[in-house]
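As structure tokens, the structure follows; a few thoughts come after it.
The complex is shown incomplete by one protein chain, all other protein chains being positioned as in the whole.
By letter and in written order, the chains are A and B; residue numbering begins at 1 in each of them.
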Amino acid sequence: MSDDGYEVAIVGAGIVGAACADEFARRGLRVILIDREAVGSGATAAGMGHIVVMDDSDAQFALTHYSQRLWQSLRPELPEDVEYDQCGTIWVAADEEEMAEVRRKADYYSERNLVTDVLDEAQLKTLEPNLRPALAGGLLVPDDGVLYPPCAARVLAERAQQHGAKLQLGCAVERMEQGCVQMSDGHEIRAEFLVNAAGAVAPALTPGLEVKKRKGHLVITDRYPKFLRHQLVELGYLKNAHAVTADSVAFNVQPRRTGQILIGSSRQYGAEDKEVDHDILSRMLQRSQEYMPALGSMSAMRTWTGFRAATPDKLPLIGPWPGDKSLFLATGHEGLGITTSLGTARILVDQITGAQPEIPIEPYLPSRNAKEQVHA
Amino acid sequence: MPERVTVTVNGARVDVACGSTVAVAMILAGQPCRASVNGESRGPLCAMGICFECCVAINGVPHRRSCQVFCENGMEVRTDG
Partner (left out) sequence: MAKFDRARFDVLVIGGGPAGLAAASRAGQHGATVGIVDDNPKLGGQIWRATCEQEHPQTARWSEQLRRANVTVFAGTRVLHQIEPGVLLAEQMQSAHELRYDKLVLATGARERFLPFPGWTLPNVFGAGGLQAMVKCGLPVIGKRVLVAGSGPLLLAVAAYLRNCGARILMICEQTSARALAQFGLSLWREPAKLAQAFRLKKDLAGIPFATRSWPVEAHGSEALESVAISRGGKGEAIACDYLACGFHLIPNTELAALLGCTIENGYVSVSDLQETSVPGVFCAGEPTGIGGVELALIEGQIAGLVAAGQIADARQLSRQRRKALCFARGLEQTFKLNPELQKLAKAETIVCRCEDVTYSRLRPYHSWTAAKLQTRCGMGACQGRVCGPATQFLFKWNPDSVRPPIFPARVESLALRATAATNS
């Protein structure tokens, strides 16, 4: 048995898959969005939900900045439960070495027309009085924000449906290749184009794909309104997050619209199980207390883990998969999938429809990593 | 051991039997324990530390289950954030 008549079949209804479905559907393509569970129930549900511009590389900046502007224009249409809050990010500098990084970052952003504000010790204290004393300063990026990802993914999937997309949930995919998605219940879905948007699970469907699981832990507190106003990230995060092999933790907290505080973050390679790893969790919370001592007495309600889809060069894979003309990728977003989902959807659909992308797409093409497979 | 203890609930004095929980003081004060997410008044339900409906701030510490805490003289209970 098979369902036919689709132009695009997207596997993975996380925020990236949902954003792609929305973009395809609004440009008039017949789309089906497939997930083994519910919309936004994988890494999307596990993530922090920041809409943040990052500059690990020029390409990362281009995609995050582009995506952030797309989110800002979408914002008026988002319902209340998406909890979009343009709270801004403050990159917290602990010492003079990190202040040098603040200034470099400020210059880099301003050269690219992104407004920032360099904060000294006193200004930082005024904006976030619950940070510990004697921090060097920080960089405020006022356009950054946070949202609640599962509802954002749902809204994108609903928009897709309003434009005729079909949603198929609760059934796993066995294989996807040559214009055919093979479901575990035996039925097949045929489409001209297939999109693998399965996040960290993507390599199971597309062998040879260089995406690894990078495990993260998060903790959410009870409601403490007005305790925290901005998303705070330690600049040491750069040193930590750049460490590709070792497990690392970094101070990263977010104020949620509910008054709750979301505490991160951790990064681990090679940890495949979903269990909370108490050693890394306690290190992560210890780090958060070093920056905000008052967090210690707060009530932590839940902890959870999730898997980022990490690529070797920390850039996502957006575009055709060499060797199968029907197959496209939209995965490998690491910790930035919520932010870059909208940009990803735009440039993927541009590629398939032959439209002119608004940013250069070469850094994200899967062929950059997969050359060996093509020639093998 | 004194037979009664006095606590304050949102500044008003409440006199309870020694050994009473703060949840009991809340009922005697005629005060709900918390406003729900949408602003409804809530009071104790399970009285055994499970439901968290009786959470109040005790001596400045928010989100304490009042059914699990015994009243002590001079204790300050607040429900107004």
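Odds and ends about this structure:
Methods note: a contact is a pair of C-beta atoms (placed from the backbone, for glycine too) under 8 Å apart; a residue touches a chain by one contact, two chains touch by 3 or more.
Predicted model only: the values in this text are computed from it and were never measured.
Within the full complex, the chain left out of the display contacts the shown chains A, B. Of the candidate positions A:S184, A:S282 or A:T353, contact with the unshown chain belongs to A:S282. Note on the undisplayed chain: of the listed residues A:Q168, A:T221, A:Q254 or A:T311, the one touching it is A:T221. Within the full complex, the residue among A:I263, A:L317 or A:L348 touching the omitted chain is A:I263. Take chain A: the residues that touch the chain left off the picture are 37-41, 45, 81, 150-151, 154, 169-170, 219, 221-222, 263, 276, 278-279, 281-283, 285-286, 288-289, 295-304. Listed by residue number, the positions of chain B touching the unshown chain are 16-21, 23-24, 27-28, 32-33, 36-38, 40-53, 55, 63, 67-70.
Basically, only the chains that are shown with their structure count from here on.
In whole angstrom, the spacing between the mean C-alpha positions of chain A and chain B is 42. Those residues of chain B that touch chain A in the shared complex are 37, 61-63, 81.
Across the interface of their complex, chain B is touched by residues 222-225, 258, 297, 299 of chain A.
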